[in-house]
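Apart from one protein chain that is not included, each protein chain of the complex appears where it belongs.
And then chain A:
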Amino acid sequence: MQQDIGQLLIEAATLLVAGMTFVFLFLTLLIGAIHVIAWINQRLGAEPTIEHAVAAPAANPTEPSQGVISAISAAVHQYRKQHR
């Protein structure tokens, strides 16, 4: 029995070393992968970041742009002022 446990302990120690080595290797590889992704991303040039992506729908041709809306509201405002 005692010998069995000794055997198991050796196996557990092997698992400890092998497991930790693998976890570190795998995640180190992933660090490399993230760097590669970042590098490719830079090479592909400026891409709309998430903030821009959210703002993008405003450029939809069927909808008036922010500038047009503000110009129109300014005009309406002025018109109402003059024709009171």
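Methods note: contacts are C-beta pairs under 8 Å (C-beta built on N, C-alpha and C of every residue); 3 or more make two chains touch, one makes a residue touch a chain; residues count from 1.
Simple rule for what comes next: contacts and distances are computed from a predicted model.
S.K.: If you look up the hidden chain in UniProt, what protein name do you find among "Tryptophan synthase alpha chain", "SoxY-related AACIE arm protein", "ABC transporter permease" or "Oxaloacetate decarboxylase beta chain"?
M.R.: Options "Tryptophan synthase alpha chain", "SoxY-related AACIE arm protein", "ABC transporter permease" or "Oxaloacetate decarboxylase beta chain" considered; the missing chain's recorded name is "Oxaloacetate decarboxylase beta chain".
S.K.: If you put the missing chain back, which residues of chain A would it touch?
M.R.: Touching the chain left out of view, chain A contributes residues 2, 5, 8-9, 11-13, 15-16, 18-20, 22-24, 26-31, 33-35, 37-38, 40-41, 44, 47-50, 53.
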